[in-house]
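Got a structure for you, questions after.
A protein chain is absent from this complex, but the other protein chains hold their places.
So that you can tell them apart, the chains are marked A and B in the order they are listed, and the count of residues begins at 1 in each.
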Amino acid sequence: MFLMRFTERAYVNYTEEDVRNSPNEAVRLTFSNTNFDPQEGHYLYNMYLDEYEYSEEVGFDGLMLNEHHNTPTCLGATMNLEAAILARNTKKPKIVLLGNPLPIFDNPIRLAEELAEIDMISSGRLVSGFVRGTGVESLATNTNPLHNRARFEEAHDLVIKTWTTPGPFRWEGDHYHFRVVNPFQTPVQKPHPPVWIPGTGSPETLVWCAERNYPYIFLETDPQGTEDMKSIYAETAREHGYEPGPENFGYLVRIHVQDTDEKAYDVGKGYMVGNIGVGRIPLPRDYASPVGYGSRSDDPRFLRLREQIRSDPFRVGGLDSAHYDEILDSKRWIIGSPETVISQLREVLSYMRPGILAVWTNDGSISHEDTMRCLELMGQEVLPALREIGEELELTDPFQKEGVMPGLTRV
Amino acid sequence: MDVFYFTEMPYAEFPESEAEKFPSMRLTFPNTYFDPDTASGLMNRYLDEYQHAEEMGFDGLMINEHHNTPSCMDVEVNITGGILARITKRAKILMLGNMLPTSDNPVRLAEEIALLDVISGGRIISGFVRGIGIESWANNTNPIHNRERFEECHDLVVKTWTTPGPFRWEGNHYHYRAVNPWMLPVQKPHPPVWVPGTGSPETVEWTARHRYTYAAFLTPLEVAKNLFARYREYAAADGWEPGPEKFAFMICAHVNETDEKAQESGKAFLWRMNYPLRGPREYWSPPGYASRAGAAAVAARRPTPLHELSYQELQDRYHLVVGSPDTVIKKLRHIRDELGVGSLLLEAQGGQLSHADTMRSIELFGKEVIPALKD
Partner (left out) sequence: MPNFTEETISVAGGNLQVYKGGSGDPLLVLHGAGGNAGPRRYAQALAEKFTVYLPSHPGYGNSDRPGWVETMQDLACFYTWYQEQEGLENVRAIGFSMGGWLAAEMLSMTGHAFSKVMLVGAAGIKPNDGEITDIFIISPAQVRDLVYHEPSQVPEWDEMFGTDPTPEQAQQAEGDREMAIRLTWKPYMHNPRLPAKLGRVSVPTQIVWGENDNLVPVECASLYQQAIAGSGVTVIPNCGHSPQIEKPDDFVQAALAFL
């Protein structure tokens, strides 16, 4: 099992009132950047980087980063820069980007170059995830949401071709046009860095991933629905001649550990203002999913698949508005002493069977000190136990898989 | 006087003569000549050298960006800028620079530079460049819009840094309805802006108008003098007098224990003066890239192209300074005094200069040359 550490790098120095007084009471997109203090940013960024660097020390296999725009909930607006720093300042862990929002890039060649540079600096430790971005990403960069999926697919194809086809070559597509594709730098990993795709279960994306043997990382999805989504992936995989295993799936979950259950319970409340922001005010629908962003496919296959996915009690940001105890009872967040966390995780892992576990160790208002203690306890107690559980449950990860490694295009 | 250390991070790992087989060593020179494992080692070597340069006493670290060329492996100046922001503590980080016209998303660019300023605690100098013609090709940006996009992109980046979001921008080349990146620079009103040039009169005027620092790049001293004089004229007409901090000069420089040793090791710089500077006009300056006047001025700036100059001529004309610390001090003082510049940008690793020679050179610069330039 592949264990990677994640945090959204939150900024929480603002109040609920600040958000209430902002356009559409939204904490993203239009929440004025006058609420941002660069000096505080200086402190926070370096603190978050310290924590990631420490995560290598305590034994994580991967350091996972994500990217969002115009929001205090995730300071990783230009994630590749953070990735480059980690590439230089760490030695062993994979640098897992989940991921670059492809549709908002007007120049996929430059993105391919950036990622190649990170792969070079890290000596081949990049895992290059791609995402469609939330609606806010489209709006912040003024990318037409109607073209989101078409641009995602075309940018992906062009990035992979740039990495794998000797230059110079030409690309005259629908959204991208280049006459001299020939960046001198190509990635260290051949044929290219592994591609993993995170998501919450769009059937189109599941099918698209399965067609390419790209591992799919479920983001805090509910167990029942996840089972349905895995079966959609598996069905397509079989059509393409392979049987997916744990190495094709990952699971992201908030996991926080402290010395005692009581301490962990108190500290874990800090999550409540992560992701959703201080004040926990749900984002306007037109920000999260502008017209045209979502699928309106009338392809009966996708309609059937969509129906097949059992609905999640915490669906669509539900985790963000639910009561703390409710979430803990459902085991969607796993918070406690090492013993509690390990035993709850054994249960989750037995059921979800991911080869990749993304451990969202802290967020929101959880302090640096508490985070460092959490990471320390992870290293001392939780990670070794999880590795044993992984072995016992045969949760193979992509790097342990022989033959064609999931995440790589057959070139 | 501030002294900056600079390398283009070259990849000189194949026989130079291979370049003969292609129109140029840039743009269409196949990337099959690139070995990523070797490059991985090189990139980290160059970063080590930057760290050493800070430790030895350089005031600043300069980085740049080019596309589709072995002469410069850094394809994303903000990537290396981010790393330097985190692994250094004191030195200024001069990015010379981000290519504005090829950027399709100036808001993201503003965000990236702001992030570097935030991580470094306010040590970023944000250079902006138009990019040579090859960058227009590699990014497929219409060269005819190069200057318009440079100016509009600049205006939007600076506005993003200085105007509270969210605001709207409906320009000619860029369009946004919610400019509000949650990342702003530490330096107020914004990080210093520098602009390099090799002769275009429009660029000098534009730089003077904005009171930014103008850096002459590898020009003969006479040409640099003329460009600086033009800057001063514009400034005077505008009612202000620029100090030395508004002028910088970039030059290749190598120092070793003795003149003899330096002359021998300094030959490694010839690689960067040769094939990487050759290529058809259509690559370097596609039609529309430069104004007719600008093209004429640039053509006049170097009577002989650098790649046609001998090792000795390169030194005689101050494109390359090589020698013992004493010799180099003398020559750099001459440049400083002739040009009245506040900053010298020294490309102290170039071409095939080895790690050992680079480290030794950095040390001698730090211990002997730089203190002597401060008097």
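Quick notes
Going forward, a contact is a pair of C-beta atoms (placed from the backbone, for glycine too) under 8 Å apart; a residue touches a chain by one contact, two chains touch by 3 or more.
Here the structure is a predicted model, which is why all the values come from computation and not from measurement.
The chain not shown here makes contact, within the complete complex, with A, B. Only one residue in the set A:Arg170, A:Lys190 or A:Arg238 touches the chain that does not appear here, and it is A:Arg170. When the missing chain is restored to the complex, the residue among B:Phe247, B:Phe269, B:Tyr283 or B:Tyr318 that touches it is B:Tyr283. Only one of the listed residues, A:Ala84, A:Val180 or A:Val257, touches the absent chain: A:Val180. Only one of B:Phe34, B:Phe58, B:Trp137 or B:Tyr318 touches the chain withheld from this view, namely B:Trp137. One chain is missing from the display, and on subunit B it is touched by residues 28, 137, 140, 142-144, 280-283, 286-288, 292. The missing chain lies against subunit A, touching residues 170, 172, 174, 177, 179-180.
Criterion: only the chains that are shown with their structure count from here on.
Look at where the CA atoms of subunit A average out and do the same for subunit B: the two points lie 36 Å apart.
Within the complex, the subunit A residues that touch subunit B are 11, 23, 29-34, 36, 38-39, 41-42, 45-46, 49, 69-72, 75, 77-78, 80-82, 84-85, 87-89, 104-107, 109-110, 113-114, 116-121, 123-124, 139-142, 166-168, 177-180, 182-188.
Within the complex, the subunit B residues that touch subunit A are 11, 27-34, 36-37, 39-40, 43-44, 47, 67-70, 73-76, 78-83, 85-87, 102, 104-105, 107-108, 111-112, 114-119, 121-122, 137-140, 164-166, 175-178, 180-186.
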